[in-house]
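Heads up, one of the protein chains got dropped from this complex, but the rest are sitting where they should.
The letters A, B and C name the chains in turn, as written, and every chain counts its residues from 1.
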């Protein structure tokens, strides 16, 4: 029972971070129908900036720099590349992000070399023991931060003009354009937000508690594991991103123990496949992804 | 390409083993493996519009099937079939594996399908490790049977001298790969220009219209997955022959992993989605560049520290994808066509 | 246009007939040897994941070659090293091999188990004696593999004996073994399975892949199983995660690891405080070992002006050189500096001495590890190489009785 409880806690803690990553996929997809394969490289880029600045400006300032840089990089990718290919369909643009991902990832990994830098200084490896189970501080902070950010996101999504514009564009781009919503602005803001979320997520990922590894190619793989999270929830559903993220965290933790560790990675993807076959647009997704 | 132009191309390709050292032949063979796989993927993703990141998985299916069908190891499952039969069998099994994915491919569309297919890569990683009696396991792997055609062995066995050059295993394998690539190319060309190719494009461009014209969309998708997987399976057979070993991956970035899937997609995109000569050109860029840069690296002395041929190649193909999508969606194939138009 | 094509076709047709190819001289048996030089190959990973280790080994190889050449060389010939970088990519290595193979007598270094797997058949076919920087006894099915040091299975057996002797483990206990799937992990597991059988241990083995880094869930499970010891045949990152989880989850059992599972960099990671329960088993000495030969190498390393931070790869690389020196001398005495001659000389080398960098080595028994002696060390941030010995060279009884997978075949 303790084992089960501990695994649930491990899974939820990780799931919170997956939810943040998945939300990044969802925001972009909702605004533009583009699936951003470069999300992992945004995560790496943000982490890298934390790493190179933290010794001079201190960890907290470095964390802010990292988050903002990841956001700005995302914005730059959208403005400088995607926005310049207006004629291209979402399918081609998704392919384009693969190219972007390869370049950014390879460069950051090259710069990292063989070092294993951890960047979760504020919370990493300071666990709390409680009634026979261990609460990892990184997980706790991640859950808290995810809860705050996601709540803020939902409120903004519902009540601000930005949120209304984004939803309008997601539902009917032509009509949104007619009522004066500027597509480029909504799209750019979606990318910026996704980048910021990636920058936040990496502060939890490149830690001993979360990944057991510092910033590395592995950080990029973890962002890839958020793909199933976004898909399970439904690529155009913000609520789905949360559910998907937590689901991925739990499936991973529980299948490690009750099936096998080697299977856990496939288990997440198999759950995704089953969801897709039963509901091709994900659990909470609505959008038909094809045009007749 | 003009029919006449094929003659010098063929002659040069046939003559190369008489001149090039084994290293260069190895590099060339690697490009041919890429080309065969890329042709398959360009049919699926370019002609039929089905995004797939599972190509690495089907490579593994082909590689394993060949090793099992032709294998004679005592402690592993091996049927000891004639290598040619094993090759054909491996291609057929890979095609069936593609069909098995049809229930998903039939229901899930576009980019969702791309991500869904990623699941197969992880499944392949797991199965490759778990099914040690088939794959030999990640620890030791298993040696594939040497390819033989009607008693002629594609190894160093026996002596065969042409124009004063002894043709050893590497040279012989060059000719085998050349035949397989030519066959793959010719078959794909035939399919694209006729009924089956039209049904693929119809499914890609408009499923409702395809249906109205009598195309069974579900079946067509399953079929094109089968064809594409068969090509990947053949590339898988070629890769075990090239490596002299089948070794399932230890992690998702191995020979049959995500990076391989993305590399094949890059070949298809850079070459121009749907174009068969483009896929071959894409393979030369994506698989050829790292190999050639590596071979030249000792002479060039360019690569120091963290800047490696592999890294440079990754940058080149990453940038190539971006440039193609931004400026020339038809890829190298469209550029080729344009040059041809300019000259005539 | 058409005429041009015809011309091209004609040229292409005539080309192979007219030009007599320069390719394909006769195969000589004295590859890599001239009257003045012996060329040895190094297939290193100077840019991939094992960059630090492989670079250090290469530097050890170089230091050795320099010393030998300064002392007049071997068999009246100078040693020349031919180095290539495959970046831990088997496909790159496969292409590079035919380029380097005709130039060398043997390989003093071949890093990367996927690379070794991909080249195994070539090495056998070309009869080129090779020292893999990988210590799996499975590799010994290749008669041309010359492993310097003991193998992972024996490291585990010796290590488990040590723990039991020190009272940290008893017959019938539960132990967990986390291992990386692949040659490395499978070989370590082979050792622990053997020992578990002998001592009725309940072994819970968990297979992971080399890119997994978070082992919290695995250790959570092992805790549920009530293990008394955790065995690790893993990468250093994974060792860090397992140790951190061992402590965080309040399990706090001893951890026994193979040599490659530890990296001094762990002492600077957040897991540093959790490493006090870690025991490392190895057959080669760390960089700053307290023996004369190691100190000598450390000095030479400093003098050579290498920029990289040193690690255990350098003394190992030097030791490999010493073993090769012994084998080459033997071949010289036999007046047979061919590849066959080297292989024969290797099998005649029954007590290669490396000045205690590695235990005395015996290559006389095909398929058997060259030594079964190991050290046990613990992490120590204050020691210059990051570890301190807790047990000098020894060989457990269980390791003596153990039969390696290809022994006596």
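One rule holds for everything that comes next: a contact is a pair of C-beta atoms (placed from the backbone, for glycine too) under 8 Å apart; a residue touches a chain by one contact, two chains touch by 3 or more.
Everything that follows uses one rule, which is that contacts and distances are computed from a predicted model.
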**Q.** Identity of the absent chain, which is to be given by its UniProt protein name, from "Cytochrome c oxidase assembly protein CtaG", "Formate dehydrogenase iron-sulfur subunit", "ABC transporter ATP-binding protein" or "NADH-quinone oxidoreductase subunit B"
**A.** "ABC transporter ATP-binding protein"
Q) So which of the visible chains would the left-out chain be touching? A) B
**Q.** Of B:56, B:223, B:278 or B:318, the one touching the omitted chain in the full complex
**A.** B:223
(Q) Can you say which of B:94, B:117, B:139 or B:199 touches the chain missing from this structure? (A) B:199
Q) Which residue among B:9, B:79, B:209 or B:339 touches the omitted chain? A) B:209
Q | Residue ranges of chain B at the interface with the undisplayed chain | A | 186-191, 194-199, 201-202, 204-206, 208-217, 223, 226-227
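Going forward, only the chains that are shown with their structure count from here on.
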(Q) Report the chain whose CA-based centre is farthest from the CA-based centre of chain A. (A) C
Q | Whole-Å gap between the CA centroids of chain A and chain C | A | 39
Q | Centre-to-centre distance between chain C and chain B (centres being mean Cα positions), rounded to whole Å | A | 33
Q: Hunt down the residues of chain A that sit against at least two other chains at once, touch-wise.
A: 113, 217, 221, 262, 265
**Q.** Per-residue multi-chain contacts in chain B, two or more chains
**A.** 125, 129, 252-253, 306, 311
Q. Okay, in this complex, where on chain C does chain B touch?
A. 1-2, 5-6, 8-9, 11-13, 15-17, 19-24, 47, 84-87, 89-92, 94-99, 114, 117-118, 120-122, 125, 136, 138, 180-183, 185-187, 207, 209-212
(Q) Can you tell me which positions in chain B touch chain C when the two form their complex? (A) 2, 4-5, 7-8, 11-12, 14-15, 18-23, 25-27, 30, 125, 129, 137-141, 143, 156, 163-166, 170, 242-245, 247, 250-255, 290-291, 294-295, 297-298, 303, 305-306, 308-311, 343-344
Q: Please name which positions on chain A make contact with chain C in the complex.
A: 2-3, 6-7, 10, 113-116, 118, 120, 124-125, 127, 129, 134, 136, 207-214, 217-218, 221, 252-253, 256-257, 260-262, 264-265
